[in-house]
Every structure is written in structure tokens, then in C-alpha cells.
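Missing here: one protein chain of the complex. Every other protein chain is in place.
Think of it as A, B and C in the order they're written, each chain with its own count starting at 1.
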Amino acid sequence: MNYQAILEDIYQEIRPLIGKGEVADYIPALARVKPDQFAMAVVTLDGKEYVVGDAEPRFSIQSISKVYTLAQVFAKQGDAIWKRVGREPSGNPFNSLVQLEHEYGFPRNPFINAGALVITDMLLEEFNDPHNEVLNFIRRLTGNSTINFDNEVAASERKNGHLNASVVNFLKSHHNIKGEVEEVLDLYFQHCSVNMNVRELAHSFLFLVNHGIIPDKNKEILSKSQAKRLNALMLTCGMYDEAGDFAFRVGLPGKSGVGGGIAAIIPGELSVAVWSPALNEKGNSLAGMQALELFTTKTGISVF
Amino acid sequence: MNYQAILEDIYQEIRPLIGKGEVADYIPALARVKPDQFAMAVVTLDGKEYVVGDAEPRFSIQSISKVYTLAQVFAKQGDAIWKRVGREPSGNPFNSLVQLEHEYGFPRNPFINAGALVITDMLLEEFNDPHNEVLNFIRRLTGNSTINFDNEVAASERKNGHLNASVVNFLKSHHNIKGEVEEVLDLYFQHCSVNMNVRELAHSFLFLVNHGIIPDKNKEILSKSQAKRLNALMLTCGMYDEAGDFAFRVGLPGKSGVGGGIAAIIPGELSVAVWSPALNEKGNSLAGMQALELFTTKTGISVF
Amino acid sequence: MNYQAILEDIYQEIRPLIGKGEVADYIPALARVKPDQFAMAVVTLDGKEYVVGDAEPRFSIQSISKVYTLAQVFAKQGDAIWKRVGREPSGNPFNSLVQLEHEYGFPRNPFINAGALVITDMLLEEFNDPHNEVLNFIRRLTGNSTINFDNEVAASERKNGHLNASVVNFLKSHHNIKGEVEEVLDLYFQHCSVNMNVRELAHSFLFLVNHGIIPDKNKEILSKSQAKRLNALMLTCGMYDEAGDFAFRVGLPGKSGVGGGIAAIIPGELSVAVWSPALNEKGNSLAGMQALELFTTKTGISVF
Partner (left out) sequence: MNYQAILEDIYQEIRPLIGKGEVADYIPALARVKPDQFAMAVVTLDGKEYVVGDAEPRFSIQSISKVYTLAQVFAKQGDAIWKRVGREPSGNPFNSLVQLEHEYGFPRNPFINAGALVITDMLLEEFNDPHNEVLNFIRRLTGNSTINFDNEVAASERKNGHLNASVVNFLKSHHNIKGEVEEVLDLYFQHCSVNMNVRELAHSFLFLVNHGIIPDKNKEILSKSQAKRLNALMLTCGMYDEAGDFAFRVGLPGKSGVGGGIAAIIPGELSVAVWSPALNEKGNSLAGMQALELFTTKTGISVF
């Protein structure tokens, strides 16, 4: 399939939407990102790469980092993690405390904030130097050692992160956080602050395309069964409370972040990443969602 | 692939689970079904059929009928139906009124009761004789004209259906039911009362395997895009509040009913149906869930 | 105390508020009531009567009738009624299903709709001709045999009463309604449809001023302890989800209705009724609330 032509078609069609929506503005470092940017990358399992738009500038991956931390902890602890976090869609905004209270501090899934904070707590249990381990893991997945945390973003989110502090304290009151509240928050905001561009993002998801194995290094991150399961989780829970709509319109497992990035995969075939900072009202990239819908429409491939 | 051998392996492995769990007992006609029954059928796109267990007796399909009624209404009204019902997982039990109240009578998706009742209301708008149209549609999908309603079951559910009556009245108070409350309930319980066996059930889902077209009749029920979307909905919302777990463990679009049936598909390949009346605590067939998990494990195929 | 002078002062002060707010418009018979009406009556325990405003026209008492039906059932069944309905403020709008679902069909108190519907169901259990018994009870309390149901209002509410039908069906699904759904709804809407004027309303509450006994007839309706308890319930639960604010501003046990009436009492002293049809956003008479606040401010008496 001529992916380059498809990406260029999409770029043309999507132009009127670029910049529509609102850039995340809860911290200054995100608020000053220019809204009218767009980039999209496809990387196939055999290593070919296709790109349109502003593919070089890196952006804040934010919640997309939850896929990496989940993969790290899942690889270490296996199915034991499901004793502390569920696998069901939440039906509520990503940062809601309502369901968490009704369900006694057991987060619905690892992609809502509460679940990701429990996963972060597990990183603290597993690793002596978890900050470094997370960063090295992401560098290994992309094959790029210049990827780094953005300490300004992390510090700024930490300072304004009262809602996440509320969630961690609530989880702690239900004994579902073992470490110190402050350490969990530090690590969480740090891994959310990683900067990447769409090309790097697409590369980093190839192990999920390839049943758990980084293709060019033949390095197993997850077992085939685990990779399949992580993909299922992304499909049902990866897009905040727009997961059902994303499955309906796009039909791919994927994960979004409030930095405007979305990464998605077609198992066994390719990984696709898109970035456009202006968000729809659900907190997902407005142009990015549309671009991915066009991608599955034009290629005719989806998991359904 | 040797599906017959796989089914037989599954049957052996699953034996200790058959009869574990509880048969639905809210109406007498369901309560007296013997719990220790099991059957499973695979039908491939090229028409081959594989069966194990008690494949002849028919059972009450219950909520599986929501797939047929949704397909009928989706075919008629297209995307207009999404003005009255959503496409997101609910995160709540199938009959909950909580979310419905918070969201002003807009059901989360067409597979929770509230959503299915809105879809039923649309059937009343579309057809002069909706009872007959629903039955004929199901007969057409299975190619079997002996399939029928079970009037005893329908009457019994109607008599005890106070929770569904509560839901319809609530929807009506939010102007999301246009017909008469009584007519919506009559039609709803009637279409839930259809009896089928696993073989028939598997056949009836082939149009969803085949991108919207009944394979042997080459009759288009839904467009390719609509079929893909209905499959996405089954994956995210088809198994009550166990949808995420089903996606995680099984990885297929599917729909269950409290009669103990589950139907699922692998797009482009096959349809698989299982029946075992004893339910787990989420209201899905306990042995059936496990059988489907074994099926994707043994065949190595899932949508992820 | 010169109650007449106080009432006239209040009338002057309240004039600018009369007609502010919105008349209940969910049924035509209520919607066509002229909003700029106002009347207020005080009846002391020794039988003196003071009136200002349009004291003759009768209005629809609506939820105020819940006080009468509760008194009738409480007199008959005593504390047994608390097995089926609670005594706690609800913290939610009067017709919410959320708390009812979380608490498995046990209504918070007898003044929210769900609780009043359970009380209505008890009337059906207790009396062969409950419609007549309710009417006669109210006539006895007021000493006026011309008081009557408004059948047009009752029929109109019944036709549009989908939300209450939803509640009764929900209660029935939790086995907290013993009679037929239709009969409960008929009786409920009938007793809500009674018409009274402020003078009659004030008289009808004198038994609650007088520790359970109708003063001029020396007829015991409730025991002293029961009367005290019904008063406590009015204070904590009588004004929909504005009960706390009413206690805070007015400081009296009272009950309001969407027809714009409010009745309140000072135990051992007097009963006071007010009517003005335009409602605030909580569904209570806007001018009426303010008039009662002025009454306790000017007289210096409240239960606190």
C-alpha cells in the first residue's frame, strides 16, 4: 500500500481542522505550544517509515507514557498486577474519584490516572532507580538515546497536580499505594513529561505490533499473550472516556495524551502516530482523531 | 486449521467448569434450564461448520438479540441513531439507572438495557409490524424459518420486568422514547425471547464476519463501514460490565445473553458461538467465557 | 404578638418578589396559574386567625399532601413504616433515582417522591377505599368538607408522570411496592391534586402544633412522640434539597409543594401557611420562602 500517498491525502483533508480545539492550558509549558501544528508517521513492521507535517519537533507525550510504564510492570509482575488494578473501561473522566470511591480504591484500568498511579507505585517497588529505568526503557523502544524528560514540565505539573495528589492519597487510604505519596507523584509527573516526535512515537510502539518483541533488536519485552492483552486494553480504555468512540470510528488499539499525541497500531502490520496540539472536549487531539479515522478509512484496515 | 480438533480439546478442558455458576432465575422458564449443558459451534466464512456438545437444543438468546435489532435499525437510520444513544462503555451494570440520570436519559450504548430499549423504540417507528420484521430478519440471517419467539418466556419477563419498565419510563420522561411505554416493553421482551441453538447462532453472525453481507445469499445487511462499527461496539460494550475483561482475555467482538449464550467473530474468518446456562457473577456464561478464551489461545487468532 | 401587623409588614416588603421565579409548567393546569399571586395565613393554637393577600383562592397543594398521607400511615402502622423508608435527608433532588439505586430501593425519607410512593402503597394496604380515606382525613383536619381533589390536575399529572412511574417500577423491582404500579400512581397523583387555600392549609397543620391532637375537636391523630418526630422529619427533609437552607434561614418544620404553597409550624404556638405560585430553582415558592424568613425574623421565634 502506498502509505506516503495516503498520509499526504490525509494531510490535505485535515488542514481545515488543524488548530481547531483548545491546547491544554493547565500548566504554562503546555499552554504556550502553538496549536496549528500537525505531524503523522507510519512505521511498518519491516521498518519502512512514512511521514507528513512537522515531524521533527518533539512534544510532551503525557499519558502515552502510561503504555510504557504498564509494559514495564506487566513484564516484571505478570498477572499479579490485576490484583491492584482492573481491566474495565471506566465510563467516567480519566481523573474521576467517584468510581474509585464506589470501588474502594481499586482503579478501573491502568490508563485512567488512578490506575497509572498504582502502576507508578509498582515501578517504585521494582526498581532502585525507577526514573532512570523508565527513561532507558523508552530510549530502548525508540532506539534513540537523546529522548529525555522535560524537567520544567514535570515541575510545573507537580506544583499544580492537586487532583492527582488527591487521587494518590485516596488510593493510599485504601492501602493501594505502598510507597510514599510524594515519590509516586514525582515519578508519575516525570514519566509523563517525556518529549518525543511522531516518528519516535511510532517506532516505540512497534513491539506491540510485533507481539511483544522489538523487531530490529529481536528483544522480547512482553510475551505474545501479554502484548495481545495490552493491545486489548488500549482499545477498550486508551482514549479516556472517548475510548468507545475511537474504537467505533478508528477501530485500532491506541493511546492519547493531552500534549496532542496519539499512537495506534495494527497488530502484525504497522504503527501509526499523529500529533496536533489542539484538543477536543474529551482531551484528545481533535485533528489527530480525524486523521486516524481517515487512515483506517483510506487503507481499509482496522482490527474489525 | 483443524477447528474440529480444537473444539474437542476445549470441550475436554472445559468439562470441570460446566454447571459451575448460577442459572438465571428471575423468571421460572429460565430457572428450570439444566445448568450442566454445553455446546460450541464454529462456522467459517466459506461455510464449513464444526460443533461439539449439545448442539441441537435451542436456548433463550436474550440480550444477543440486541445485535440483530441494532443492525436492523442501523441499516434503516444510519448514523442518526447516535443522536439518541451513545457508543461508550458504561462502566456500570447493564441495568443501572445512575449513569442514565447523570446523562439525562442518553444511554451510554445500544447494548445496555436502556440503549436497547431506545433501539426497540426505533423499531416501532420504522416498521408497521415490528414483531414480525424482527423475527423474519433473524430467520433470514440464520436461513432457518423455524426459529421463533418463546411466548411463555416473553410473558414471564414482561410480568416481572419492573426494572426495565422503570428504565423505559425514565427514558420517556427525558423524551428519548417516542412510542408507548407498553409497546416498547412488549417488543423488547419478545425479541429477547427468541430461541436458537449454537449452530444457528454462529450462522446468524456471519454477516458481521463478512463486512455486512450474508455470505451465501450475497445480501448486504450493513455497509462495510457499518459492520466494522457494530463489531467495534461489540468489543467495547458487548459483555455487560465484563467487556474489558472479555477483550483482555478473549480479544474478539462478541455479545452474551443471560440464557448462557455468547456469539463472537473473527472479522474475515469465522463466527463462533458457545452455550452453557450457568452464569458467572457478571451474568455471562461461566464455561462459555472460558471456552472462548481457550479458542483464541489455541488458534492463536484474535483481533489483537 | 400582633400577628396581623407582622403579616401586613411582610406583605409590603415581599411585594417586589411576588411573581419572580417560574410557575411549575410540567402540566397545563399548573402552567396557567397566574404567577403574581400571594397569600399568607397564621392560625394560633387558641384558634385565632390572621390573613393577608389573596387568601380565598385555592391552589394545588401537591407535595404538601405527603404530610397528610404520612400522618395517616404513621398512625396506623407506627414505627413499622421505617422498615420500608428512611429518615435521613437525601442530599439529592426529590425525584432522583441515583440514591435509590445505591440503596437498593430503600427511599431516604417519606418526603422525596420515592418515599411518598411507598407511603402511598401503604395506604392501599391499609384502606379499602384509600382515595376517600385520604380526602376525608384532610377534610377532618381542616374542618371543611368542600375540600376536594382536582381530577383534571390528577389526570394530567398521571399522563405525564413517567418519572414517577419509573420510580414506582424501580421500587417494585426491589419489592418495596406491594400493590399494583398503576394503583399506586393513581392514588399518588390524586392526593397531590387536592386544592386548598392558605387559611385551610394553616388549619390543617394545627395537629402538628398541638402534639398530635386536632385542637378544637380534641381528636388525637398522632401520639405526642409521633407528632414530634413528624415535625423533625419536616425540618430535615421537608423542602426538597433546600431543606438545610430552609432550616438555616427560617428555622421551622415545614413542607412545600410545587403549586407554590408552604406550610410550617412553631410547636405549641402556631401554624403558618403561605402561597405564591412562582418557584425558585429548587422548586419552592420564591416569595413564600422569603415571607417565612421575614416571619421568624420579625417575630423572633423559631425552634432554634
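Heads up, the rule we're going with is that a residue touches a chain if its C-beta (ideal position, glycine included) is under 8 Å from a C-beta of that chain, and two chains touch if they have at least 3 such contacts.
Note that the structure is a prediction, hence the values are computed from the model and not measured.
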{"item": "In the full complex, displayed partners of the excluded chain", "value": "A, C"}
{"item": "Which of A:Lys172, A:His203 or A:Lys282 contacts the chain that the document leaves out", "value": "A:Lys172"}
{"item": "Candidates A:Glu13, A:Glu101 or A:Asp216 - the one touching the absent chain", "value": "A:Glu101"}
{"item": "Per the touch definition above, residue among C:Glu13, C:Glu125 or C:Asp245 touching the missing chain", "value": "C:Asp245"}
{"item": "Touching residues on chain C - with respect to the absent chain", "value": "86-92, 99, 108-109, 225, 227-229, 231-233, 235-237, 241-245, 247-249, 251, 253, 267, 297, 302-304"}
{"item": "Footprint left on chain A by the chain that the document does not show", "value": "96-98, 101-102, 162-163, 165-170, 172-173, 181"}
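One rule holds for everything that comes next: only the chains that are shown with their structure count from here on.
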{"item": "Chain A to chain C, fewest steps along touching chains", "value": "2"}
{"item": "Chain centroid nearest the full-protein CA centroid", "value": "B"}
{"item": "Chain located farthest away, centre of chain A as origin (C-alpha)", "value": "C"}
{"item": "Separation of chain A from chain C, taking each centre as the mean of its C-alpha atoms, in whole Å", "value": "55"}
{"item": "Centroid distance [mean C-alpha coordinates] between chain C and chain B, Å", "value": "47"}
{"item": "Sequence positions of chain B contacting 2 or more other chains", "value": "none"}
